[in-house]
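Would you mind keeping the following structure in view while I ask a few things?
Note that this complex is displayed minus one protein chain, with the remaining chains in position.
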Amino acid sequence: MNFLHIFALARKEFLALMRDKRSRIIIIVPPILQLFIFGFAATYDLNDVPVAVYNEDSGGASRELLARIEGSPHFSILYEISNDNEIAPLIDNREVLLVIRLDQRFSANLQRGDPAPLQLIIDGRNSNTAMTALNYLRDVVLDFNREWQREHGQTGPPVKLEMRAWYNENLQSQWFIVPGIVGSLMLVVTLLVTALSVAREREQGTFDQLLVTPLRPVEILIGKAVPGIVIGLLEATLIILLMVWFFDIPLRGSIPALYLGILLFLVATVGIGLMISSICVTQQQAILGAFLFIVPAVILSGFTTPIANMPEVVQWLTYLDPLRYFLVIVRGVTLEGDSFALLFHQFWPMAIIGAVTLVLAAWLFRHRMS
Amino acid sequence: MITIMDNPVLIFRNVRQVFTRAEHALCALDDVSFDIIPGQVTGLIGPDGAGKTTLMRLACGLLRPESGTISALGLDAVAESQIVQSAVGYMPQRFGLYEDLSVQENLDLYAELQGLPQEKRAIRYTELMHMTGLAPFTARLAGQLSGGMKQKLGLACALLRAPRLLLLDEPTVGVDPVSRRELWAIVYQQVKEQGMSVLLSTAYLDEAERCNEVLLLHQGKLLGQGAPAEFSAKVQGRIFQVSAAGISHRQLQTRLDQAPGVLDALVEGETVRLVMEPEIQPTAENLLPGLDDVHIQPVAPRFEDAFVARLKVRHNGTADLGGMNLHIDSRDGEEVIRVHKLLRRFGDFIAVNNVSFNVKRGEIFGLLGANGAGKTTTFRMLCGLLPASGGELSVAGLDLHIARAEARRHIGYMAQKFSLYGDLSVMQNLRFFASAYGLRSDHQDERVKWAINTFELADYGETNARDLPLGFKQRLSFAAALMHEPEILFLDEPTSGVDPLARREFWARTNALAEAGVTVLVTTHFMEEANYCDRLVIMAEGTVLAEGTPREMKARARTVDNPDPSMEDAFIRLIEQREQNNAMEIVA
Partner (left out) sequence: MSASLRRLWGMIRKESLQILRDPSSISIAFIMPVVLLLLFGYGVSLDAKNIPLGIVIEQPDTAAQSLAGAFDRSEFFHPQRFAAIQEAQQALIERRIDGILWLRNDFSSRLLSGDEAPIGVFVNGVDSNQANITKGYIQGTWLAWLQHFSAARGRALDLPVSMEQRVWFNPALSSHLFLVPGLIAIIMTMIGSLLTAMVVAREWERGTMEALMVTPLRMGEMLIGKLIPYFMLGMGGMLLSVAMALFLFNVPLLSPVWLLMLCSALFMLVSLAIGLLISIVTRNQFLAGQVALVVSFLPSFLLSGFLFDIHSMPGWVQTITYLVPARYFVAILQTLFLAGPVWPVILANAGAMLFMLLILATLVVKKSYKRLD
């Protein structure tokens, strides 16, 4: 192996990437677009859930409870209705997500110590939103109960839950989603850069020119892999800095462990990219191929929905996805403060994926040459 | 609509068209004015980038001129473009066919679009299919036709409704000589039978002579209009053929090119064709002092001579390759490239079938043939880009496909289309290839300097290779292939799309290399370029039709009617013979 050859190739790849407007766009635009749109739009937290209230009760207790609901940032009471018939149109037309109904005896029952039901009608079309809203509301009601019982000298329930969330104490979606973006973004950029690199040369005819030089296939392969890895490293650093400074996400764990993860993830991604590249003849096919890998890889990585919720067969598939391991590392290092030892079981699968795909890419490379 | 028969079918008045691309404006057409009279074939002649396609598109209202007026068939091409487009027939470059539709489906589509009545279709289809020889292939997908067949199908689609004005944009590019000849026959038949007017653009200067009238376009300017003979008449008496004994025709050409009073010297078979500066008569003493047996004979001028005389500026440099340290021990007659019964299959298709030839050191060896003849496949196998399915081949004693990477250090390769890195500057490209061939620091600087000087690239050092003018792209590719001073050069269609002047420069350099002992293997579809070769093979459908020197090839085509056949005549003759043989085999 001749390092002068590899250096010359890698240098050429960089120059070509940086001087071509299209490649520059591919490297720069999707990351920024994704970071900001995902960072802000992709949230499961609910704010200002539109609520309608049907309060038949005239007592002070119902007003106090409603004041607490209104006071929560999660809810905003848009309608006060006074008729059963009004409920259906509001929900059907998506004017409100939730209708809260308090019957005439609500305050009276409370005062007497009888159970006072809070009737809720919720739009279940988006099940996740419905469930989250109910959870928020339950917290408000439990708080109310506890205080009511304390003020009125009643004994509370014999058991109390003391809930504590680790790592993401306020349970903010952004803390979950933004570190995930680091991974999916690196995947998209490195995969596109490497998947296109050989296909572009094939399409432009420069690949033949390269093959008739004394460069060896392995040297070409490494020369093509190096820029993908270096660009991925720079990109990752940029996004992590933005993540910490702009989105205020903590960085609690071992930074060397994070970078080891990044490096292994990049090797695996570059291997897959080069495999796609050595199969495809045109850039069109390479983009399609990259796309066909990226979509399932992101969906099955646990980026937005947990792997544990998937059927078992699908869960097996996720073991082939390098992003799956990398997301655990990023989230582990940022939120959970993980060290090397804890992440060991995420490192080695990526190393294996990287080794296998690179060898396969080299093999395909040789065979596609004929 | 009443038009008098003799009114021009196409009128351009002071037409100017500018394109802005990547900051700098490019003047595609500059103050072009002409009339085209009906009922004849007008050739729009000019090298690539002259503005031919722009002119064609303007004529059918696909572009709006910056300034000036255009009228086609008496209609304003801008304001009444819909009517113009309904009335003219147009075949764009690459023929405008749907490759995933069959021949019949393409015809049906265009018949429908052009409103050819149902009842007339059957007759017209039969007529056109017969004329183009496509009748047996109506069910075949257009994408699976050969280049020549595609071109004829494109023409048939444009002719469905027998338009009064037919515009053909480079219909003959990349098509073999036989198909070209057939196309011309069809065009003239239409002119005669239907009274059609035809405007046809081409980069082949030799096709000018087949037109009734010629528009000569160069760098957006109309250089002249007239019958082809009028152009050549201007250089009458300045054209000579020179032959001399005891000197190779390449050395002869090199010496003549530097001789006083000579504007242009071109190898033509075993002789050299001269275009003299005006008012200078060549004599043996002036041109070739010290040589005996020099024959100088005046010959009839051709269109290309007129073109060269009009545009070539004599410069006093030679095709100097100074600084090429070629370490070639000239054991003459050693065979450097050997090809024996070479075979290449792609699935069921046999692209190269039983091809054999040998190339000696210092020879320029040509592979001639139409697109699809198997030239490029043979070539790629020799360079090690493609494994052979059978047979033997060796380059400098090795099969490059299985040899160590280092073995490729001996060869230089220039691909068919421009294939250097478009996003890299000229300097970056040269430096990259120098490193790829393992040239280190000082040696690398020296070679890059050599390339910049020899190929006059200094003005473009920081320009992106993509933005170079065509001729300079070709120079750069050539320079990159020579960075490591290879002993064997592979040149695949090196001159396609390059204007005649740049081609001359290219061949002068190649000649100099061959004189220095470099072995050159070159493919080309320009038949007249075969004259530069020492020996050549002509290929068709994957097999070798003939092998020999250019003179031997032409001798085969010599007949009573045609005592001095061109290379193209020889080629067509070989193809015809082959078809006869095939027919006889079928009968037998």
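Going by the order they are written in, the chains are A and B; count residues from 1 in each one.
What we mean here is this: a contact is a pair of C-beta atoms (placed from the backbone, for glycine too) under 8 Å apart; a residue touches a chain by one contact, two chains touch by 3 or more.
Predicted model, so just to flag it, every value in this text is computed and none were measured.
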Tell me the shown chains the invisible chain touches, ordered by label.
A, B
Residue among A:G60, A:G113 or A:P256 that touches the chain left out of view
A:G113
Option touching the unshown chain, where B:V88, B:V175, B:V294 or B:I411 are the choices
B:V88
Touching residue (missing chain; options A:I6, A:L35, A:A52 or A:L137):
A:L137
Suppose we count only contacts with the excluded chain; which residues of chain A make the list?
22, 26, 29-30, 33, 37-38, 40-50, 65, 89, 91-94, 97, 110, 113, 115-132, 134-135, 137-138, 141-142, 144-145, 148-149, 154-169, 171-173, 175-176, 283-284, 287-288, 295-296, 299-300, 304-306, 308-311, 314, 328, 331, 335-336, 342
Sites on chain B contacted by the missing partner chain, in the whole complex:
57, 60-64, 81-82, 85-86, 88-101, 105, 108-115, 154, 157-158, 167
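Simple rule for what comes next: only the chains that are shown with their structure count from here on.
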In the complex of these two chains, what residues of chain A are touching chain B?
2, 4-5, 7-9, 11-12, 15-16, 19-20, 23, 204-206, 208-216, 369-370
Hey, which residues of chain B end up touching chain A in the complex?
380, 383-387, 400-401, 405-409, 411, 413, 415-424, 428, 432-433, 435-438, 440, 464, 480, 490
